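Removed: one protein chain of the complex. Kept in place: all other protein chains.
Going by the order they are written in, the chains are A, B and C; count residues from 1 in each one.
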Amino acid sequence: MITFATISFLGLPLLAILLLNIVRKETGGTISINIGFVVSIIQMIAAVVCLSLLWLHGKDFIEFSLFWDMNATLGSARFSVDLFSLVVLFCIGMVSLASLLTAKKTIGAKALNYTNLLMVIMLGMNGIAVVTDLFSLYVFLEITGIASFVMIALLHDKRGLEGAFKYLVMSAIASALILGSLALIFTQTGSLVYGDVANALADWRNAQYAPLLVVAFVAFIAGFSIKAGIAPFHGWLPDAYQSAPASVSVLLGGIVTKMAGVYAIIRVLNSVFVSMPMINQTLLILGLISIVFGAVAACGQRDFKRILAYSSISQIGYIIIGIASGSLLGFVGAMLHFFNHATFKTTLFVNSAAVEAQTGTTDIDQLGGLQARMPVTAVSSILAFLSMAGIPPLAGFWSKLLIIIAVWQSASVAGGAIALAASIFTAAYFLILQRKVFFGPLEDHLTEITEAKGTISLAAVLLSIVTVAFGVLFPVILNFLHLQGIL
Amino acid sequence: MNIVSAIILTAALLMIIAGMFCLVRTYNLIRIIIAIELAMKAITLLLVFSGWVNGNLALAQTFVITMIVLEVIVAVVAAGIIVSLYRKNGNVDIRELTNLKG
Amino acid sequence: MQQFFIVLCLVLMVLAGGAAVMFRSMLKSSISLAVASALLAAVLFLMGAYWASIFELSVCSGLITVVFVSAVSLTNTDRCSEVRVREHKARVAVLPAILIFAGAALLFILFNSDFNIVASATPASFSAFKEALWSLRQADILGQIIVILAGTFAVIVLFKERDNI
Partner (left out) sequence: MSGLSSMITSGNGAGLIWIMIIIPVILAFLTLIIPKTAYIGRAIALLVGVIFNFIAAIAVFSTQEITMLLPWANFEMNLAFRIYNFSGFIVLAISVFALLIAIYSVAFMRNKNESGQVFFFYLLTVALANGAVLANNFVIMLFFWEALLVTLFGFLIINQKKNVKTAVKALVLSGTADLLLMLGIALTVYQAGTLSMDAIVDLPISGIGVAGYICLMLGAIGKAGSMPFHSWIPDAANDAPLPFMPLLPGSMEKLLGIYLLVRVSYNFYNLQPETGVSIAVMTIGAVTIILAVAMALIQKDMKRLLAYHAISQVGYMILGIGTALPVGLIGGLYHMINNALYKSCLFLTAGSIEHRTGTTDLRKIGGLAKVMPVTAVCFIIAALSIAGVPPFNGFFSKELIFDAALESGWIFYAAALLGAFMTAASFLKMGHAAFFGKENAPADAVKKESPPAMQLPMIILAAGCIIFGVCNFIPVKLIFQPMFADIVGSHNFAGWPHSATLVLISCIVLLIAVLNHIYGVKKTGQGLGAVDHIHYAPVLHSIYNGAEKRYFDPYEWLMIVVKIYAYISFGIDRAINWIYDVLLVKIVSFVSARLRMANNGSPARYMVWSFSGVAFIVVLFIALM
């Protein structure tokens, strides 16, 4: 059971790619999307199954391999899932499902290519979640990257190609930085498996090539900051989000850049660079810059998706400062905010897809008063934004609270205060967006608009339910984590 | 201090600097990819160097091989995007790529 | 003697890399890159990394050059030379910044590290390499399979599909 569940994370999308390319091309469209549904739903189920098995057996992690069993010698890169990676795998399944639901109505003739690439990107992200080796992490980062460049350029339009190229260039610089850093770390450790590196770095100040390691850390932080889109490494992010097709920006905004950047940073900080105050402090400052910068920049934007992109930069900052606080509370806060961000940001991108599909534009100056015409979209976007701004009963409040407490406790009172104060800007751009798009009088040319069709609204509703339920049930979840000895 | 090590590190750094400088300075999309490739050469050198230093050359070589495969695919995708952009824009000038801003 | 060749190849490689940056013609630039790559392969060979060297030579200096040359010919950009207008002062100002930081990093490393080369003279045997690739790096092999798939789809999307505009 457990073997089957773990292997399905990597095996199932591969199988799906085989299946997808067997079917005839004429009928490929709808079938391929349906196969995608099955894969993403099975992934969510498998994550839940693994999670419950993990708790049933009282284990911290499950190790597994795909092709052949490996003896655990120095440098052997096995796969492993633990609590955090399972939460993340669930998020991947959830966001992929939302993206597919959006794509069903918007992608048209490109369905087969879209699903193929979605499977590749899922493989990449699942790989990031399950690997236990820095080099394998880089490999899967690159896979995720390549698949997302192509997906952004999927429609072959001018803007999409431009966004894809910008992402590609920045991502290539990031890869060079990360790989250079890995080379330097490898000099010291002789292996890139998380545990080996952590052991070798335990006493890094006295290590033989210590100055190399300092350079490696700088390159490492810079590389992953580019991948995550932390300010000031964020340049490509709004362009990529804005130019991508609707269903692809759901995927990118909801999970891809978070996996490639944020998850990797959390994972590496949590299991490789353990207790290195220098790295934590640096990330804390970068995270705070990101929070303020993203929120302020979002206030001035005029495009629905661009506002969401800048708000992503801001929210990523929260996750980063959570993990940079270095405490267990901060880690749990970051993990939960990761989940919450995947939920509410996906909701918002689905909403933007709905608006784009129905009105043909995402320019907020040309929109207005859609609340009456698109009630589902309006309500779900309000819920998602309230969650993002940290309004109490909703999910975002709790994770933000945990993060701010953790930062506060890590002797960085100013950091906590800045993070708290930046919530005002979150509320500000939320109000700007809602007022321009959903509230106010209906624009004359929008009177014929109707609610988005079937699956898009379904995705928004499902994600809103998750947001609300998670918020309401949060004390239970926290208590459960407490009982399990995790918090 | 081993003199060869110093020279290898210096050479790698010079390659990276050349790549980054080219990256910032050029207006040609294809040259951007060449710049990235140059930087990747330096990284390859660094990887093998680290295996050379710590005696785990076999592992370092597997890294290099995987990395080369990834590099090729990135280059192909980049070339594909550039060719498509050329079909749209009629040139490969990076200054044309400013439709998305703000 | 081996070390002398390594140093020589490195110097040549850096020169070829500089040429790749400096040449105005894209074709010459691509070929310089291929030369640099070939010289790198020689360095790797001299350092004992035979299989990496073979891959470098065949794939990087071979296949990638083919990709570049075909991209250059498809886009007809060989003739349109670099425009050397310095519009953005920031872009030029970045060069000294890069140099300063890189130089500082290099000095920092060189004067603080102590490299004891463990096995410089013993090239990795094939069995060690095979062992490393097949027994230890399962994840990377899976990654290679997937990335090749990704490349295939990329080619389908970017080249095969005709635009409908």
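In this section, a residue touches a chain if its C-beta (ideal position, glycine included) is under 8 Å from a C-beta of that chain, and two chains touch if they have at least 3 such contacts.
Predicted model only: the values in this text are computed from it and were never measured.
Counting contacts over the entire complex, the absent chain touches A, B, C.
Touch with the chain that is not drawn comes from one residue among A:226, A:288, A:308 or A:404, which is A:226. For the chain missing from the display, the contacting residue among A:104, A:166 or A:373 is A:166, taking the whole complex into account.
By the touch definition given at the top, chain C reaches the unshown chain through residues 88, 90-91, 94, 97-98, 101. Seen across the whole complex, the unshown chain contacts chain B at 20, 23-24, 32, 94-95, 97-102.
The chain not displayed touches chain A at residues 165-166, 169-170, 173, 177, 214, 217-219, 221-222, 225-226, 232-236, 238-239, 277-278, 281-282, 285-286, 293, 296-301, 425, 428, 475, 478-479, 482.
Definition applied: only the chains that are shown with their structure count from here on.
Arrangement of the chains shown, judged by which pairs touch: all-to-all, with no pair of chains left without contact. On a Cα centroid basis, the chain most remote from chain A in this structure is C. Each chain gets a centre from the mean of its Cα atoms; for chain A and chain B, those two points are 26 Å apart. Once the centre of each chain is set as its mean CA position, chain A and chain C turn out to be 30 Å apart. Shown for chain C are the residues in touch with two or more other chains, namely 105, 109, 113-116, 132, 136-137, 140, 143-144, 147, 150-151, 154, 157-158, 163.
Contact of a single residue of chain A with at least two other chains is seen at positions 75, 135, 139, 142, 146, 149-150, 153, 156. Residue ranges of chain B in contact with chain A, taken from their complex: 16, 19, 23, 29, 32, 36, 39-40, 42-43, 46-47, 49-51, 53-56, 59-60, 63, 66-67, 70, 73-74, 77-78, 81-82, 84-85, 88-89, 97, 99-102.
Across the complex, chain B is touched by residues 75, 135, 139, 142, 146, 149-150, 153, 156, 158-159, 161-166, 168-169, 172-173, 175-176, 179-180, 182-184, 186-192, 238-239, 242-243, 301-303, 306 of chain A. Interface residues of chain C, counted against chain B in their complex, comprise 3, 6-7, 10-11, 13-14, 17-18, 20-21, 26, 29-30, 33, 36-37, 40, 43-44, 47-52, 55-56, 59-60, 63-64, 67-68, 70-72, 74-75, 77, 80, 82-83, 91-92, 94-95, 98-99, 102, 105-106, 109-110, 113-120, 123-125, 128-129, 131-133, 136-137, 140, 143-144, 147-148, 150-151, 154-155, 157-159, 163.
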